[in-house]
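Can you read through this structure? Questions will come right after.
Removed: one protein chain of the complex. Kept in place: all other protein chains.
Per-chain residue numbering starts at 1, and chain names A, B, C, D and E are given in the order in which the chains are listed.
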Amino acid sequence: MHILYLALALFLLLNLIAGMYRVLRGPTVADRMLAAQLFGTTSVAILLLLAQAANQPALLDVALVFALLAAVTAVAFVRRAWPGAEANHDPH
Amino acid sequence: MSITNPATGKAFRWLVMLLLSAIGGWLAYVMLVLSRSPAGLGDQVAAQLNTTGVGNPVTAVLLNFRGYDTLLEMAVLLIALLGVWSLGGLADYQDTAPGPTLDTLSRVLAPMLIMVAAYLLWVGADAPGGAFQAGSVLGAAGVLLQLAGWRLGDCFSGMLLRVVLISGLGLFILVGAGLLLIGGAFLQYPPALAGGLILLIETAATLTIGATLAALFLGNRPGLGPKKADPEKTEPDHGNQHP
Amino acid sequence: MSQPFLYALVGVGLFVLGLYALIIHAHLLRKILAINVMGSGVFLMLVALAGRHPDAPPDPVPHAMVITGIVVAVSATALALILMLKVYAVTGQTALDDEKPN
Amino acid sequence: MLHWAFDGLLGTGLLWLAWRALTTPDLFKAIVLFFSFGLLMALAWVRLNAPDVALAEAAIGAGLTGALLLAALARLDTSNQPANPVTGDGESDLVDH
Amino acid sequence: MTLINGLSAVLLIAGSVFFLAGTLGLLRFPDIYTRLHALTKADNLGLGLIVMGLAAQSQSWATVGKLLLIWVLVMFAAASVSQLIAGRALQRGIRPWKR
Partner (left out) sequence: MIVNASQKTDPSHPDSSDRPDGHRVTRYVGSGALRLGAFALVWWALTGGAVDSWLVGLPTVLIATLISLALVPPFSWSLTGFVYFLPFFVWQSLRGGTDVAWRAFHPQIPINPGIVKYPLLLPPGLPRVFLINTVSLLPGTLSAELEPDELIVHALDTEQNVLAELKVVEQVVARLFAISLKNGERNRNVQTN
């Protein structure tokens, strides 16, 4: 089982790094931001598998923190760096 | 489009590369030598762990053996925040309404973030976790609430916020000075009290770190101008919405 | 060659990469990113050295240093970003005077 | 063997992301690559048997660094016009200065 | 015990296949909306299967609770974020790709 956990973690890491191609490629900024979404799920899965493989329950806490904060960067992107039409040129 | 410094010529760049590869090679050699050197302070920490009042060696180092470092680190955070505030405000973002999805996300996640921060604080005594991790989670909670449009109400952005911002550093110094008074040395906890004192200091440090990080994200000095500040510190139903 | 040594080498690489970018780039935001990469490299070296004996438990002192370091690095980054925005607001430039293109 | 493959891939990924983050001409891309680098660092701490550091890095990397940098980039940008409605490509307003 | 191990292994491998599908979708699909479909649905299902696989192995109910909590939080975040990005993309006039 130990080998299976590690192999799957390696596989997911490969997935993650392959997904970074989309960040480089774009074409829109939102496509690049999908990296945050990808990290939010994939790295949680990797951490869960590593926690089981290394028998380190503390890694579940790391995964929990990732899961809780997965949204923050993407929300910052939508609310700050990628404003909607009305947010422009507010004379104030 | 070149993204490099136009003032640096090609020859200069090659020179830098040459020098840096020398530095890199030297560092790699140092790593090789050091990685064969005998153990560091791990054994000493392990030997003294039962006097610290906590079971996690990293927390023991942070709050007990090298409490000075953590104390000064709180001071650095405070100075960074003072630096940001003294630079004067930037124009606030023109926030649009957050929309129901983001609004609900912030409302549902806020209590969960507080739970997890408290959990990390508690678990830090015996397992990975502690004031810095919990404070970072609180700070991130503050960032999320700010992004969802929450702002601290006026009654909280004044004195109360400032008290929270210095409570970590202040309590640390107070405890240290109290220990001096009762005859110990600065920040040398008696083993019987160490666990409780560390939990107390860590709680204050968590609140301070969280509030400072959230305030650093805001970038503006709260209390100046219309409703600005970090919201995660207080009961958010007093948090004012803007606009 | 052990596993921590591999990460120490990655740390060296990151440090050198960051230092190079710090010297070469004029844009202040890039300089901030470069300093952060350098910092990550240093942290990696420290933690790798802390775990250099695979049988013994890792040395907690560098771990504690790195945890404070991470929090200090992010607050310093916040301060640096505000400084950069102030420079930009005053001069309209995102680079310092002596590095401006002429 | 699997350990080495994982560590090697992670180390290479870290160096690659840092290199691309520091050399790419597009500032927005640089920031996205940089915070991805930070999130990958959390995995490196896990592999180095430092879950304390991994927790701090996860909280800071996921919750603060990206938000700080993106907010700063937005303030740096003076021409925050809505994107070209035909292509919808938002890149025009987030380019390197 | 081997039955549980086998079930767990099957779940974990199935979860990884869904992660692969999510990445493939991210790389192959033609526009931001369709890529969001791939990421939210396939990756969340993949994570769910991995959580199930690990929960089957876990020793205590508290760990199962923590794993489920992680999964629910990730799903909630992913659904909210994908709506935010898709909504803003529509608002900014990014036209959906059409066959």
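By definition in this document, contacts are C-beta pairs under 8 Å (C-beta built on N, C-alpha and C of every residue); 3 or more make two chains touch, one makes a residue touch a chain.
These numbers were taken from a predicted model, which means no experiment stands behind them.
**Student:** Out of B:G24, B:G135 or B:G149, point to the residue that touches the absent chain in the complete complex.
**Tutor:** With B:G24, B:G135 or B:G149 as choices, the missing chain is touched by B:G149.
**Student:** In the full complex, which residues of subunit E touch the absent chain?
**Tutor:** Touch set of subunit E with respect to the missing chain: 17-18, 21-22, 24-25, 28-31, 33-34, 36-38, 40-42, 44-46, 48, 60-63, 65-66, 69, 75-76, 78-80, 82-83, 86-87, 89-91, 96-99.
**Student:** At which residues does subunit B meet the chain that is not included here?
**Tutor:** 97-101, 103-104, 107-108, 110-112, 114-116, 118-119, 121-123, 149-150, 153, 199, 235-243
We adopt the following convention: only the chains that are shown with their structure count from here on.
**Student:** If each hop has to land on a touching chain, what is the smallest number of hops from subunit A to subunit E?
**Tutor:** Counted as steps through touching chains, the separation is 1.
**Student:** Quick one: which chains contact subunit C and subunit D both?
**Tutor:** B
**Student:** Any chains in contact with both subunit B and subunit C?
**Tutor:** D
**Student:** Just give me the whole-number Å value for how far the CA centre of subunit A lies from that of subunit D.
**Tutor:** Chain centroid spacing, subunit A to subunit D, equals 10 Å.
**Student:** With centres defined as the mean C-alpha position, give me the subunit B-subunit D separation in Å.
**Tutor:** Distance between chain centres, rounded to whole Å: 21 Å.
**Student:** Which positions in subunit C touch two or more other chains at once?
**Tutor:** In subunit C, residues 4, 9, 13, 20, 25, 27, 30, 48, 50, 58, 63-64, 67, 70-71, 74, 78, 85 touch at least two other chains, as defined above.
**Student:** Two or more other chains in contact with one residue: find those residues in subunit E.
**Tutor:** Answer for subunit E, listing residues that touch two or more other chains: 73, 77, 80, 84, 89, 92, 94.
**Student:** Considering the complex alone, what residue numbers of subunit C touch subunit D?
**Tutor:** 3-4, 6-7, 9-10, 13-14, 17-18, 20-21, 25, 27, 29-30, 33-34, 36-37, 40, 43-44, 47-48, 50-51, 58, 63-64, 66-67, 70-71, 74, 77-78, 81, 84-85, 88, 94
**Student:** Quick one: in the complex, what on subunit E touches subunit B?
**Tutor:** Listed in rising order, the residues are 73, 76-77, 80, 83-84, 87.
**Student:** Spell out the residues on subunit A that touch subunit E in their complex, using ranges where they run on.
**Tutor:** Residue list for subunit A touching subunit E: 1, 4-5, 8, 11-12, 15-16, 18-19, 21-22, 28, 30-31, 33-34, 36-38, 40-42, 44-45, 48-49, 52, 57, 60, 63-64, 67-68, 70-71, 74-75, 77-78, 82, 84-85.
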